[in-house]
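Heads up: the structure comes next, in structure tokens.
Removed: one protein chain of the complex. Kept in place: all other protein chains.
What follows is chain A.
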Amino acid sequence: MTPAGTVGAAAQVLLVGAGSPLLVGVMRQVRARMEGRAGAGVWQPWRDLRKLLRKEAIAPDGTGPLFRLAPLVLAGTALVVAAVVPIATTASPLDGSADLFAVTALLALGTVALALGGLDTATAFGGMGASREMVVLALVEPTILMSVFALSARVGSTDLGAIVTSTLHRPELVASPASLLAAVALAVVVIAETGRLPVDNPSTHLELTMIHEAMVLEYAGPDLALVEWASAMRLTVLLGLFANLFAPWGIAGASLVMLPVAVVVFTVKVALLGGALAAGEVFMAKLRMFRVPELLAGSFVLAVLAVAASFFLV
């Protein structure tokens, strides 16, 4: 455990915690501008959160402790993942005990907690959203594992920091087929996991199509603020993980001096990725729910091919 790693991990949590609503704001702003609207500005998600936090906490009749715990678990797992994943530093002190499998499990834990919270309200929408989220989760988890596994096979370790460091040392590996296939698979999965178009539409409350919004329909006040904040953090962490797995340049190793640079570079990378994602969404329609498994099966195949390629194209 190095002091630089500890400071880096703390910086990562602060950066993700404070920056993720801004990322959502940037994405909404990009989208608004491209659709010819003025947009509410990048600070709007923070204003929304402040407004929600000042409200009184209300739980619907008949809901148990699960309903109250779900947002806390979701936000907690997101914060832990933010500390573990190589965002600004590869030398996080938690890195040794939390590898790829732990990160995937933590993300899944948050999703399952929220789905249980949705079921706990016993409303039609909560149940529908929860069941859909579970369908997506069941298809997404193996693909995340497989696509990162393709990258970890050549490193010989499932430690995310080690994978990023090895890509730093051998940049030519980024253009290998295994890496490219894994990048495409992981991109599809990140989009599905964070509930963006074309899998889920984050800005609609149309009952036929919503997944994530259906689960959180009964939340209000500080609980809703927590859920929104955690969703933004998950988006930031997944985009950051994607950026650093395939373009790790600028990340700080064990040196304290590089840390501010790494933070700035990470912010730029994630803002660019988020902007590109939002710009792509303008031109896209949501897929029918029954077509979503097709898309995810496709990304799973790409991930399997990436693993295969990392073994037989050596």
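One rule holds in what follows: contacts are C-beta pairs under 8 Å (C-beta built on N, C-alpha and C of every residue); 3 or more make two chains touch, one makes a residue touch a chain; residues count from 1.
Just so we're on the same page, contacts and distances are computed from a predicted model.
The chain not displayed here is annotated in its UniProt record as "Hydrogenase", chosen from "Hydrogenase", "Sulfate transport system permease protein CysW", "Alpha-D-ribose 1-methylphosphonate 5-phosphate C-P lyase" or "Electron transfer flavoprotein small subunit".
Looking at A:Ala175, A:Val257 or A:Ala285, the residue that reaches the missing chain in the full complex is A:Ala175.
Touching the omitted chain from chain A are residues 172, 175-177, 180-181, 293-294, 297-298, 300-302, 304-305, 308-309, 311-314.
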